[in-house]
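Removed from the display is one protein chain of the complex; every other protein chain stays in position.
Up next is chain A:
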């Protein structure tokens, strides 16, 4: 006789960026199958980057994702600068970190308050949550705005900033233009601390995973733009060797490729990985805040990512304040001569590493482009989390289990728009 069959189906995942669905099958209380389906249509970015100028890459790749355009702009300019042998240093480099601070604050706060917290408290969305948590939601909105203000002043606008170019910026701000940001950031620092404390007391499901964390590591700073690529399993490589260690798989049910480690399979990028691999470079006060708010030096509960995002917002506020206080306007851009070559860029998007590789000819035209966004790297891990989570919580009523599974996906703040642009990758290796 056939046993009881249970299917968890979420046809359109809400509160994620992009279009995805979830399919889980359970037979006789045993998990049969887990699929995170991505049906967002592909947009062929790598294909039409060919034949475009190196200088267009930051603006074009930004359009892969409206939530983390800075990550694409940064990875693109770094890859090109490697080819053109330009080194962006000093306060010009700091300005890039400042821009990234803006994106981390904006993106993380959006996720914490508007996309993730409602799950913990049982609301459909932040708007309905605002009825009982007006102060918190207002705090979230104002905090998010501080991130957006940084993007606006430095980048020209919040979504798809227009000021980033290979070699630097089109225009750098004056000291006076940055000052009002500092005022808001002081408030934001306190609000970020309250955010961490608030997130720490949310009802967090008991769940631990054995992850291989992968993130950038820089010897003296919490990573944004630069560093070696390291993992909790001993990986320690130059970003140029990304392809030697990682590979994508094309699965039938998804419009996005799954990126895995060649020998060890699924791995995790994003806040948990960054935090656990770089705890030592967080300022001491922030380490203290983390340890006082239910975190250890390593975090293996993906539901706690909401606290870790809070810690990273706090860090981004501190870092932004430091940069603004030390700021002296530099020349907007470094000089360089166009030359042919291959370059790699890998920077820490809010959701984890975003890897780019370009080949350009001696006129600066792109001959080949390859982009690996964070969500395609996490996809396989999301499925593994669900596998374990469902096994552990199989007795929950179906409705609740479904919601919890959605929440488990949202732990990743998955950006599905990012994950699907890149099917072109497959091209080159087939």
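Methods note: a contact is a pair of C-beta atoms (placed from the backbone, for glycine too) under 8 Å apart; a residue touches a chain by one contact, two chains touch by 3 or more; residues count from 1.
Please note the rule applied: contacts and distances are computed from a predicted model.
Chemist: Among "Sarcosine oxidase subunit beta", "Acyl-CoA dehydrogenase", "Oxidoreductase" or "Transketolase", find the name that the UniProt record gives to the complex chain excluded from display.
Modeler: "Oxidoreductase"
Chemist: Of the residues A:82, A:163 or A:347, which one touches the chain left out of the display?
Modeler: A:163
Chemist: Quick one: say which of A:26, A:126 or A:181 touches the chain that got left out.
Modeler: Result: among the candidates, A:126 touches the missing chain.
Chemist: Under the stated touch rule, tell me which residues of chain A contact the chain that is not displayed.
Modeler: Given the touch definition above, chain A has residues 12-19, 40-44, 47-48, 52-53, 56, 59-60, 63-67, 69, 110, 114-115, 118, 124-128, 130, 137-138, 141-142, 144-145, 148, 156-160, 162-163, 165, 170-171, 250, 252-253, 255, 332, 406, 415, 417, 423-424, 426-427, 430 touching the missing chain.
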